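Just dropping this structure here.
Of the protein chains in this complex, all but one are displayed in their positions.
Labels run A and B following the written order; every chain starts at residue 1.
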Amino acid sequence: MLSATDITLSFGGFKALRGVTIEAKPGTVTGLIGPNGSGKSTLLNVIGGVYVPDSGQLTLGGQPLPLGRPDRVAQAGIGRTFQVPRLAHRLTVFQNMLAGERDHCGERVADLFLRPGKVKAQERQASERATAMLKRLGLGHKANDYAGSLSGGQQKLLTMGMLLMSDPAALLLDEPAAGVNPVLIEQQVALLNTLRDEGRIIILIEHNMEMIADVCDRVFVLDGGQVIAEGTPAEIRGNETVIRSYLGQPANS
Amino acid sequence: MIQVLVNSIVYASEIAIIAVGVSLCYSILRFANFAHIQFAVVGGYLTYSFATIPGLALPLPLAMLASAVVTGLMAILIDILVFSRLRNTSAEGKMIVSWGVALFIRSIVAAIYGGSARVFDVPSSTIVVGDAVFTTLDVAIACATLVLMVALHLFLYRTRVGSGLRALASNQELAVTRGIPGDRLIRLMWFLSGSLAAIGGSLIAIQTRLQPSMDLVILLPIFAAVTIGGLNNVFGAVIGAVILSLAQNFLIWIDFGSLFFGDPWHIPTKFRDYVAVLALVLVLLLRSRSSAAAAKR
Partner (left out) sequence: MLDFAIYSITIIAVWSVLALSLNIQFGMTGLVNFGQILPFALGSYAAGISASLGYPWWIGALAGLIAAPLIALLVIMPAQRLAQDYWALITLGAAEIFRLTVLNAPALTGGADGLVVPRFIDPTLAMSVALAVLAVTFLLAQRISSSPYGRMLRVLREDEILASTLGRSPIRYQASVSVIAWMMAAAAGVTYAHITGYVAPSSFTVTETFIIWTAVILGGPGRNIGVIFGAAIIQLLGVSSRFVAQWIDLPPDLIANLRLASFGLVLVLMFLYRPQGLIPEAKQVHDAERN
């Protein structure tokens, strides 16, 4: 289980998060919704180690997670994507995928020069997995294109692929469907369902209510840096407070 | 003690007037412009030329004014030819290009004027206050800087154009969508920082001497001052210059020998430049500590 307990964070005078507590269980998809500026992305950045919270704890499977260390959080098995996809634009799609490989011995200088055989073996293994993954994501034909030349939707798929290369126990996904065409969205929903069935923890920020209703098992609603409601998608839909603060707006805003 | 203060003020004045241009540029275009140092060198040489070329021989204040105008225009020209075409290049890229520009200007100046030192012949008399000795020139330099800094402050905070510049510095996109003429203001910024640097460079040249290699002498103190003040804070650079100058002069003045060992011993004057780099490192260490807490981007 991935849990964030009583997280607070302020920037200057602005309180972005005021005592937020959420939990996400393995084999479930947990949705985070709320109006813009409600603190969803900030919360994801805290869990991912990009921001250091003023107070609060993070745990994964009962073990405390380091705060403010994105590299250590990733090593602990938590992968994440960003709202605006982060990619190495001047490397090919395939190279980006390989960069997702965890604990690559070919990235250690000593192994690189002293154990070339071992490096080659792991590189071949990673290449095979990357090839398979790209095929699964429908990006097989783009393997040797520069990542920067992909469309926005394809870039989002690629970041997902890089994440999956590291076989993470938990995935933090920031608006994977925004700006993506309907065909790719369907593909992503199918992918999310598979990942859930594999027993992973998934936390999802999304404005697309249809997608939330489709894939989420549990939803937390944030507003003004606080959790104002939680429940199944159906419960949330019927919640008065939520309707007033958020769902009152057109669903696709 | 007074002597040290006087020395500090004069040195801080010369550094500050050049350093503000670096932070003006950084605050608006977001890159460290190393060519700025050369604006000061060029300014010094132009002042020298305007003041000494037979037939022209302007009085020194007029020569400095003319030099400031020409250097300011040169800064605009460089922006038109180089930096305006690199607005979308990364900050690192612009910084590297600014070195290319610096290398070019420096070598051209050295090719035209040669490597030997020139000295301004400025009449000045000595003033004695208590046990401090200084010259009317020192007073003039400090006053000139004070006047210019106050003028710059009034310009930035009391005029429409100035507030446009500040808006540009705080949020370029927003400022431009609000109808602030970005390009024209950027040109103005180049003119301002170029001409201020020219005056600063002239003051240093008048007080010490003029040489193409003076850029290396002032490079580190200026960037240390700007870093202490926080790169994009214009008047932070002035405060940085004062802090740096005080640190440099006091460290040399303090008799560490008597303090610790009983025999008088001072840090040799030639170690002044170390203070600049040391200050730079200290500030960076503190900053990396504090920025570790906040996200970098």
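Simple rule for what comes next: a contact is a pair of C-beta atoms (placed from the backbone, for glycine too) under 8 Å apart; a residue touches a chain by one contact, two chains touch by 3 or more.
Model, not experiment: these values are computed from the prediction.
Only one of A:6, A:128 or A:198 touches the absent chain when the whole complex is considered: A:128.
Only one residue from A:67, A:91, A:169 or A:189 touches the chain missing from this view: A:91.
Only one residue from A:50, A:160, A:195 or A:236 touches the chain missing from this view: A:50. Across B:51, B:102 or B:148, the residue that sits in touch with the chain not pictured is B:102. Against the chain not shown here, subunit B presents residues 31-32, 82, 85-86, 89, 91-93, 95-97, 99-108, 110-111, 114-115, 216, 219-220, 223-224, 227, 231, 268, 270-271, 273-274, 276-277, 280-281, 284-285, 287-288, 291-292, 296-297.
Counting the whole complex, the residues of subunit A in touch with the unshown chain are 48-50, 70-71, 74-75, 79-80, 86-92, 94-96, 98-102, 104, 106-109, 112-113, 119, 122-124, 127-128, 131, 143-144, 146, 162, 166.
Just so it is clear, only the chains that are shown with their structure count from here on.
Separation between the centroids of subunit A and subunit B, computed from CA atoms only, is 47 Å.
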